[in-house]
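All protein chains but one are shown at their positions in the complex.
Labels run A and B following the written order; every chain starts at residue 1.
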Amino acid sequence: MSAPSGVIAGGWEYVVAAYAITAVILLGYAASLIARYRAERRRAARQGAAEVHS
Amino acid sequence: MTEETVPAPSRGPLPFVLGGLGLALLVAGSYIGLFRAPAEQHMGDVQRIMYVHVPTAWNAMLAFTFAFACALAVLWKGSWRWDCRLEAGIEVGVVLAALLCVQGAIWARPTWGVWWDWDPRLTTTAVMLFAFIGILALRRFVDDPARRATWSAVATVIAYADVPLVYFSVRWWNSLHQMQSTPETVSSPFHLPLRMNAFGVLFLMCGMIALRARVSALRLREEVAPPPAAVARAAAPGRP
Partner (left out) sequence: MTLVTALRKDALLQWRTRARFLAVLAFGAVTLLLFSFAAGPDAASLRRHAPGFLWLALMLSSTLALAETFQAELEQRAIEGLLLLPASPRALFYGKAVANAAQLALLGLALVPLAVVLYDAPVPRPAALAGVIVLGAAGLSAPGTLYAAMSSQARARQALLPLLLFPLVVPVLLSAVKATALLTTGDPMGQLRSWLMLLASFDAVYWSLCGLFFGRVVEE
């Protein structure tokens, strides 16, 4: 495990993997947030309507 | 908790605007980092991982710091709004810290030949990740909302106070190994994509925290405060 002496050649597969995982995790979490937010809004609206009409 | 009711969350477009702005900055910064910036003289192309890794690291720490501030506010003021922000900050921080650990492993493999190098920063992140996952679990398993708010605020303060202790203990523990320097002090052609991505992740994170806090507030309203219609009905029981 010595410090790298010369230039590390290549390694693009690691770069691609890092960016891909970053994109998947960030976009996936954002999508899940939006889905949860919409579900909660719908539930709140439905409940409000039910309370008014009952 | 001193507040009786949970205030309704805003309906404004701010989280989406922030998130969209952050995403746009991230895409542009990553494009420059991947295809425009020159390869670094020692690390070669692997260095490009740093353009997402370092911004994630800064913002993960920022999210946990935000959660710590929210925890103090919960303990101080006892308001539901801060409890919602606390939950949002912890969850977004956990997502960023998990991402950070994965990126760190991918970075360590080509540079040091191992997936995990017990670097103090990365190891501290991993320990904090599990500490805050524990707090999310605590929130999940406590049913009384007021108790949940106080307990998770206390646990957040306690976990956050651990950060320097974990960092120094791991650093000393690993000090017999040669200290690897992570090239963070990079020269000027590398600054632009790093800065763009740092602000990109920052805006995205703020948008996510704001949206997640709204989700918490909507859930909490159902738990704590009966909807206004139900209150009105209870006040006038004879009404159809």
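We adopt the following convention: a contact is a pair of C-beta atoms (placed from the backbone, for glycine too) under 8 Å apart; a residue touches a chain by one contact, two chains touch by 3 or more.
Please read all numbers here as calculations on a predicted model, not as lab measurements.
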item: Chains in view that touch the one left out, judged over the entire complex; value: B
item: Residue of B:65, B:79 or B:169 in touch with the missing chain, whole complex considered; value: B:169
item: Hidden partner chain, touching residue among B:102, B:157 or B:224; value: B:157
item: Hidden partner chain, touching residue among B:21, B:75 or B:192; value: B:75
item: Sole contact to the chain not displayed, among B:12, B:38, B:113 or B:134; value: B:134
item: Absent chain, residues of chain B that touch it; value: 75, 127-128, 130-131, 133-135, 137-138, 141-143, 147, 150-151, 154-155, 157-159, 161-162, 165-166, 168-170, 172-173
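Everything below uses one rule, namely that only the chains that are shown with their structure count from here on.
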item: Where chain A and chain B are represented by their mean Cα positions, the distance between them in whole Å; value: 12
item: Of all residues in chain A, those that touch chain B in their complex; value: 1-4, 6-12, 14-15, 17-19, 21-22, 25-26, 29-30, 33-34, 36-37, 40-41, 43-44, 47-48, 51-52, 54
item: Contact set on chain B toward chain A in their complex; value: 19, 26, 30, 34, 39, 41-46, 48-49, 52-53, 56, 92, 95, 98-99, 102-103, 106-107, 109-114, 117, 177-178, 180, 204, 208, 211-212, 214-215, 218-219, 221-222, 227-230, 233
